[in-house]
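Shown next, in structure tokens, is the structure this report addresses.
A protein chain is absent from this complex, but the other protein chains hold their places.
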Amino acid sequence: MITIKLFGITREIVGQPILELAEPIDTVGQLKDFMMITYPKIKALNSLLIAVNSEYAQDEQLLTSTDEIALIPPVSGG
Amino acid sequence: MITIKLFGITREIVGQPILELAEPIDTVGQLKDFMMITYPKIKALNSLLIAVNSEYAQDEQLLTSTDEIALIPPVSGG
Amino acid sequence: MELVLVTNKPLDTQAIIKSVESPDGGAVNVFIGTVRNATKGKAVLKLEFEAYEPMATKELTKIVKRAKSKWPILKVVVHHRTGVMQIGEVPVVIAVATAHRGAGFEACQFIIDTLKETVPIWKKEFFKDGEVWVAAHP
Partner (left out) sequence: MELVLVTNKPLDTQAIIKSVESPDGGAVNVFIGTVRNATKGKAVLKLEFEAYEPMATKELTKIVKRAKSKWPILKVVVHHRTGVMQIGEVPVVIAVATAHRGAGFEACQFIIDTLKETVPIWKKEFFKDGEVWVAAHP
């Protein structure tokens, strides 16, 4: 089980601020694929990054149930 | 007779804030030459410009007794 | 004064500027972002900023560190506000103190440019006829 924090447009697409996934998702890349397949509107975004424990993560990075995982849609601060 | 306003280092070199000159000085270039010959310390400056009626003036510009004339040593505002 | 802050309270520009003053500084460059009444010719009613706050703070801290490694910065403060803001309100203030002015301009611009690229903060524009998450779509 992994827990995903959602913000901005991805929070709105998914319809909730936290998502718990029981699916067999081992890596950042697999999570991206899963989210894009499950929520096609996420695929339409300019970009999708994943943060693990508050750091941008590469596709190969492994995910565990204790990680703080967040979806990062295109940022627009400032 | 022309009247010259002096500021900064040129005011200090000449020793007064206003200089009245009865010499036959017709142009900006002649005034520069006169000041550098009369006050060799002015010749040692990085530059010397002349303002006529609050505008930088070229060497050929004619001077009259009603002009507001100022010596502009190297500026250093800001 | 926190050097880096993501907060839902109004930013205190004056206090931020005051806090970077130092006797060995000759120049302070300040960038103040303000909510504009239009975007691409379309009237904006208000903005809302949302942040992944702990990560945003972390990323801002990294940007400040990178800026300090690139320019001789004496003091730097970066504050970003979240929540709903009306036209004219201030979502971001950056103040950079340097001995000489060139470095201050460059560092301040680097910080705001990089902030807009990497810091997990999202802006939603509200129009009369709808709302848009900025930069989300091509």
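As written, the chain order gives the labels A, B and C, with residue 1 at the start of each chain.
Throughout what follows, contacts are C-beta pairs under 8 Å (C-beta built on N, C-alpha and C of every residue); 3 or more make two chains touch, one makes a residue touch a chain.
None of the values given here were measured: they were computed from a predicted structure.
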*Among the chains in view, which touch the chain not shown?*
B, C
*Just name the one of C:L11, C:A56, C:I73 or C:C108 that touches the chain not displayed here.*
C:C108
*What residue numbers in chain B mark contact with the hidden partner chain?*
5, 7-9, 11-12, 44-46, 51, 54-56, 70, 72-78
*asked:* In the complete complex, the non-displayed chain touches which residues of chain C?
replied: 13-14, 17, 21-38, 87-88, 97, 99, 101, 104-105, 108-109, 112
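By definition in this document, only the chains that are shown with their structure count from here on.
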*asked:* Using Cα averages as centroids, what's the distance between chain A and chain C in whole Å?
replied: 25
*For chain A paired with chain B, centre-to-centre distance based on mean C-alpha positions, whole Å*: 71
*Please set out, as single numbers or ranges, the residues of chain A touching at least two other chains.*
none
